[in-house]
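Every protein chain of the complex appears in place save one, which is left out.
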Amino acid sequence: MSRISLSGIFPPIPTPFKADEGIDYKHLQSNLDRWNQEPLAGYVVGGSNGEFVFLTVEERVEVVRAARQAIPRDRLLIAGSGMESTRETIDLTRRMAQAGADVAILVTPSYYKSRMNVAALEHHYSQVADASPIPVMLYSVPANTGLDLPAQAVIALATHPNIIGLKDSGGDITKIGFMAQETRNADFQIVAGSAGFFLAALGVGAVGCVPALGNIAGGKLAQLLECFKRGDIAGARAIQLPLIEANTAVTARFGVPGLKAAMDMLGYYGGPVRSPLLPLSEADIVELRRVLIKVGLPIH
Amino acid sequence: MSRISLSGIFPPIPTPFKADEGIDYKHLQSNLDRWNQEPLAGYVVGGSNGEFVFLTVEERVEVVRAARQAIPRDRLLIAGSGMESTRETIDLTRRMAQAGADVAILVTPSYYKSRMNVAALEHHYSQVADASPIPVMLYSVPANTGLDLPAQAVIALATHPNIIGLKDSGGDITKIGFMAQETRNADFQIVAGSAGFFLAALGVGAVGCVPALGNIAGGKLAQLLECFKRGDIAGARAIQLPLIEANTAVTARFGVPGLKAAMDMLGYYGGPVRSPLLPLSEADIVELRRVLIKVGLPIH
Amino acid sequence: MSRISLSGIFPPIPTPFKADEGIDYKHLQSNLDRWNQEPLAGYVVGGSNGEFVFLTVEERVEVVRAARQAIPRDRLLIAGSGMESTRETIDLTRRMAQAGADVAILVTPSYYKSRMNVAALEHHYSQVADASPIPVMLYSVPANTGLDLPAQAVIALATHPNIIGLKDSGGDITKIGFMAQETRNADFQIVAGSAGFFLAALGVGAVGCVPALGNIAGGKLAQLLECFKRGDIAGARAIQLPLIEANTAVTARFGVPGLKAAMDMLGYYGGPVRSPLLPLSEADIVELRRVLIKVGLPIH
Partner (left out) sequence: MSRISLSGIFPPIPTPFKADEGIDYKHLQSNLDRWNQEPLAGYVVGGSNGEFVFLTVEERVEVVRAARQAIPRDRLLIAGSGMESTRETIDLTRRMAQAGADVAILVTPSYYKSRMNVAALEHHYSQVADASPIPVMLYSVPANTGLDLPAQAVIALATHPNIIGLKDSGGDITKIGFMAQETRNADFQIVAGSAGFFLAALGVGAVGCVPALGNIAGGKLAQLLECFKRGDIAGARAIQLPLIEANTAVTARFGVPGLKAAMDMLGYYGGPVRSPLLPLSEADIVELRRVLIKVGLPIH
């Protein structure tokens, strides 16, 4: 079996909605057509930026199926298939494989967080990886789940033959470095879950990035990676540092509504979010525009 | 329209599973038959203790429908119908009404917690309450969701004619008192979301309780409420204080697996939990048994 | 040795400063003269509201000595003598006894919070209690220290003959009830560290209160306690609930600057705070005034 590489930029794409909150498949395709012109290694479909928690299971599968039509085979389609229960996660992961996903990415179950200890998480992920017809990635995003996947669980799971990596959105760079060290002999790849610490993560052993910012600045992030690979740290830093503020704007600060608004400003289709997310206020849009202009993005 | 009273004890019942994790409707009924002998005012079906996040939408509705068959009309059936999206919450709430629920209880959406500000939460709950054919309750459970429903949102929503109350599982008694004060002129009732602070909550204006402990010690909690109502604080305290340790055992400490194990010890059907929850270890079972015996529960 | 009662209201008095931030002993006395007219059981001197962390050790002792001159013998003077190190805490506690303190109150050491486990805290408090010529109280105030004194440590320390109680400012009412239950056979008294949860704490076994609000509304709080003692819960609640907002204003919301501003509004001497605390803004003062008027305090 040829090894799947997670090196590169994999934007976690938003799910486009129409005014009535129905899924807008036409704009899903037009966005992908444009992203396909960018130097991206693939896409995460149905992740946190895809508002997966607002989609029915059917919708989650359909969005992946539709995205696959627009994504060339030489770009990875990484599908979010995490659910709270192990049995439903297994079921959805299988369906995602049938719908054309190359890899499944599995957010931590988190509702019963006080019981989600290392043993429970290891058991969950092992069961799903055993049952999955496609390779799986772990996914830790404490800002959303309130749960930080423990390093100890990651290190143990890295030896599973069907678990190929981790998307770490927590950004604790000491922890990332520790996991890189402890999994160095395993077939396991770490990707940064946000552009804010991409260079730092590369420095300690990560190989790629799944950045919300990649939806609007994928070219810059691919360039950062190239600089790093050829040992040009100064060059990589010159790209990284100015992007932090813009990255924060489309993540922690303004969230998915901010990312979608930024896409609208940059010629993609962002469109509405599903409720209870609210669209940005006028003042927030002004501020977002200022930040994007500051970083040199081609705002309309 | 006659006002619905939330005074009394409303255990949030677990969903019984068979060995294969399928729903065990027979034991759902037998448990309810026994609880119906206890001095309870009703039940929460499909709440956090019901492992609702592990059930499909269909299962959630079916469990409510089945429970209704076993719950007499003079006891309230409060059905958990919260989803992350407003549209799905509305849909499920309507289905719960059709399935026989008297009241819907709506956990806070929480995945995009940084965006779940007062405006977003007010909008979400207002939309659902407008659309619901049955009265709704707010539900704040930060230990699971990582989000504490802000007092300001509760106070504003209390004036909605179809929002009748709040289940507060956070247990910040200062906040509960403040909300009781600020909603005193509204048709709005607060219930404690855990038996650990039941007496304290009554003291500052709550009227009832939705306690995990109510599944195994409903009689004692009903007695506590009676003491309080007739002004016998010393009597109420004599019941309350020894119960705290047992309550913690079946909530924060051992979670739903602990509650189900306790039910097995006490002649109810607890049975397995769904994965990724794990059953208690042998050592934990010994400790749980010790705590339950200490409080005088009739362990087999 | 006659047992010291912690039943009653014990305001933690602010340390008055002159415009140059020097201690204003004249106004310390005039404030105490007025408080002595109120139905208070005593005072905490050099606590969190006394800005003790901004005082030198010499100043801390001198303020206690001066306060003792103005405090009648039948009112308790409880002096804050906590330091980070055990040796300095012992030394200061002895000096406080010589300066006239009846009881010493000892904030948790907290700088090395990851090492302040149950064993370390038990050792610290035991050493100090052994060495102290006067009875000592434990003091947990996580909003300031970032450390919540574990119930397990409190329960163990409650049996020490020279440890007479706990001031709990964390306000976790379930924990307070649990500690009351587990220390019921010890000579140990719990007092609420804030007026916001005073009634709730009484309900689960606390006997008194050390409330910032007691500096400006001591009479109301004493009345609340009287209602509770005679079984008039409705009366106690009618006092408690409206006070929560005012209490929050002079604690969590506006802090010591808010308390001092409120004192200035009510005919006491509040005066400046020491830097880095800043005085309230004009807008905050307007808001504070509104809250105090709402609760019926006699604002000038």
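Chains here go by letter, A, B and C, matching the order in which they are written, and residues are numbered from 1 within each.
Everything below uses one rule, namely that contacts are C-beta pairs under 8 Å (C-beta built on N, C-alpha and C of every residue); 3 or more make two chains touch, one makes a residue touch a chain.
Fair warning: this is a prediction, and the values are worked out from it, not measured in the lab.
> Using the contact definition given at the top, list the shown chains touched by the missing chain.
For the complete complex, the undisplayed chain touches A, C.
> Of the residues A:Pro142, A:Gly171 or A:Pro272, I need the one that contacts the missing chain.
Among A:Pro142, A:Gly171 or A:Pro272, only A:Gly171 touches the chain that is not shown.
> Per the definition of touch given earlier, which of A:Val57, A:Val118, A:Ala186 or A:Ala200 contacts the omitted chain?
Residue touching the absent chain, from the options given: A:Ala200.
> Which candidate, C:Leu6, C:Ile105 or C:Leu121, sits in contact with the chain we can't see?
The missing chain is touched by C:Leu121.
> Which residue from C:Arg75, C:Arg94, C:Arg274 or C:Arg289 sits in contact with the chain not drawn here?
C:Arg274
> Hey, which of C:Pro135, C:Gly255 or C:Gly270 is the one touching the hidden chain?
Here the residue in touch with the unshown chain is C:Gly255.
> Determine and list the subunit A residues touching the chain excluded from the picture.
171-174, 177-178, 180-181, 184, 194, 196-197, 199-205, 228, 231, 233, 236-237, 240-242, 244-245, 247-248
> In the whole complex, what residues of subunit C lie against the chain that is missing from view?
Interface residues of subunit C facing the absent chain: 21, 48, 53-54, 56-57, 84-88, 109, 111-116, 119-121, 123-124, 127, 143-146, 252, 255-257, 274-278.
Everything below uses one rule, namely that only the chains that are shown with their structure count from here on.
> If you average the Cα atoms of subunit A and of subunit C to get two centres, how far apart are those centres in Å?
49
> Going by the contact rule already set, what residues in subunit A reach two or more other chains?
none
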